[in-house]
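Only a single protein chain was left out; the remaining protein chains are all shown in position.
Think of it as A and B in the order they're written, each chain with its own count starting at 1.
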Amino acid sequence: MHFTKDHEWIAVEGDIATVGITNYAAEQLGDVVFVELPEVGKVLKPGDSLAVVESVKAASDVYSPISGEVIAANDGLTGNPETVNQAPESLAWFARVKLANAAEVTGLMDRAAYEAYLQSL
Amino acid sequence: MSMLSTGRPTRPETAVGAGDPATLTGARGLLQQEPLIFELGGWDKTGVDLPPVPDGLGADDLGDLVRSEPIGLPGLSEPEAVRHYVRLSQQNHAIDLALYPLGSCTMKHNPRLNEKLARLPGFSDIHPLQPVSTVQGALQLIDELAHWLKTLTGLPAVAMTPKAGAHGELCGILAIQAAHRAKGDAARTTVLVPTSAHGTNPATAAFVGYQVQEIAQTADGRVDLADLEAKLGPHVAAIMVTNPNTCGLFERDIREIARLTHAAGAFFYCDGANFNAIVGRVRPGDLGVDAMHINLHKTFSTPHGGGGPGAGPVVLSQALAPFAPIPYVVHGVDGFELVEADARAFGRMSAFNGQMGMFVRAYAYMLSHGADGLRQVAEDAVLNANYVKARLSTVMTPAFPDGPCMHEALFDDRWLEGTGVTTLDFAKAMIDEGFHPMTMYFPLVVHGAMLIEPTETESKAELDRFCDMVIALAAAARAGDAARFTGAPYHAPRRRLDETQAARRPRLKWTPPAPEAVAAE
Partner (left out) sequence: MRYLPLTPDDRSQMLAVIGAPDIDALFVDVPAAARLPGPVDLPHVQGELEVERKLAGLARRNRTAGEGPFFCGAGAYRHQVPATADHLIQRSEFLTSYTPYQPEIAQGTLQVLYEFQTQVARLTGMEVANASLYDGSTATAEAVMMAARITRRTRAVLSPGLHPHYAATVRTMAEAAGLAVEALPLAVDGEADVLGALTADTACVVVQTPNLFGTATDVTKIGEAARAAGALMIVVTTEAVSFGLLKSPGSMGADIVAAEGQSIGNGLNYGGPYVGLFAVREKHLRQAPGRLCGETVDAEGRRGFVLTLSTREQHIRRDKATSNICTNSGLCALAFSIHMSLLGETGLRRLAELNHARARQLKAALETVPGVEVLTPRFFNEIAVRLPVNAAELVETLAGNGILAGVPVSRLAPAAGMDNILLLAATETTCDSDIQFLSRAMTKVLAP
């Protein structure tokens, strides 16, 4: 698993990347009430909005760390947004993206580096 | 002597009970639990007596345009309707009950004379499209109200039709857009907004296609001039600044802000939500403002009505005046005229002539005060806020302790550190003490913000009652009585409500319980 400074995680299998937000992010956001997911087929560049996570009092954009085409979105979150609080780094993935440039992933943090980064905040 | 010993007891000591048992019905004394009309009403009941439809004049001519399915609307007889709504009303706080210190909202007394006058048939029972010859009094009222607004702001024109503050912002920004376009200047795509602004400012600018860029704030709660200067340029259409600002402070450098803005070819939009602080003492026109909306439902006391209606006329500088929206009132040869077509106008804000009902109330309020009274309004509003700030600074931490505030006093939550009580908890405990909380967590630039606006219509006694209450609560928080706060309110019509559940699984209308739904199939 790879991590970004914006508290996203990316798990890569072959050329497919699964993206979600970290335990830390889910905790900071509080009770998640809605996730606006990307449409399948959307082509992303790094920095594009991948999803919007809403709590009662805030809406936060999740920016894509990678380039590629969205091939699946986790529709299960629509009826059960609390999954983001319960299992952010597993069941609550947001989207699967067909990677356009695998090198973008290698530049990201591993878990140890991310933990160290969290300590520094 | 005859000894009568069977009468009712008349001393309270005989009514000894075991504490405070929950009631069997959910009612608390006079406060009833009230069902929804859909649970109360009869499906074939009505509280309105109407004559029969005359023979031969039915809806047979409409064929299949006529609705075939039932709508599903319950009806109530008049006594049932009165009870339903009176019971519901009793679950609300109101300015008529106690101080309502919502910062930025100007909850002041609503004079009943204004209600009476707005209901005169000559204002309430006239149609927006009657011949203007038959509504000369209405047009004169709009014209005179406009004259007052122009005189009080020192600006030469006013667009009367916007229906609320945010609608006024939209009107002002559209006038600015039109002015730039008229000069052939299409390069201005950005609107600058301070971080402390009301959410309506960036929302308005973005709504009509502008990029929004934030201006930083200085440590003393004002617009950062250096940051403003750096961000101004030929791409900037306007700045939107609230003055007095949302921290309750007067922008000392306001004239310099205006100068820099104009030098960059941009317009100065002022959010007039806080005009109450300066009405009659300072004219925004003298500060270099090009456009400013005036919330008649704040400064000029038209009632908030649980969220509206409002009215948001926009005063305009000479440069923007030609682009004011239709319709507007002018003096003609035979009296007042209503201009309903004008090629230079940027357009139309809504179908008709603005919030006439609010105009009557606001004008009655202005006439009652007069120029001298309105000046006193600003002075007393500012005095009351500074008094509250002075008294509460003994227990709370003012966000900007140096210098006076204007009409509202801003505190942060440093003073709650270590108590286990948050701004929200503290606010909810105020409810138990019979007061509406202040504005919380706004402006965003101050941590755990508490923004208190008492307004000029509070007596010193009511201010003292409020301050004594806050000081006592603060002492309780410091004394470790956290449960008083974290579970509050205990004594309101409802305890804290689950907003997370409301948002996760929105239920936005009543639906019949399952058995009825099955029966209806």
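Just so we're on the same page, a contact is a pair of C-beta atoms (placed from the backbone, for glycine too) under 8 Å apart; a residue touches a chain by one contact, two chains touch by 3 or more.
Note that this is a predicted model, so its numbers are computed, not measured.
Asker: Which one touches the absent chain: B:V86, B:A187 or B:A230?
Answerer: B:V86
Asker: Touch as defined at the start, partner being the missing chain; which of B:T242, B:S317, B:N353 or B:T423 qualifies?
Answerer: Considering the complete complex, B:N353 is the one touching the chain left out.
Asker: Quick one: which of A:V40, A:A58 or A:L118 touches the chain that's been left out?
Answerer: A:A58
Asker: Could you list which residues of chain A touch the chain missing from the display?
Answerer: 34, 36, 54-59
The rule we apply is simple: only the chains that are shown with their structure count from here on.
Asker: List the centre-to-centre spacing of chain A and chain B in whole Å, with centres computed as mean CA coordinates.
Answerer: A distance of 39 Å separates the two centres.
Asker: Would you mind writing out the residues of chain A in touch with chain B in their complex?
Answerer: 31, 33-34, 54, 56, 81-82
Asker: Hey, which residues of chain B end up touching chain A in the complex?
Answerer: Per the stated touch rule, the residues are 499-500, 503-504.
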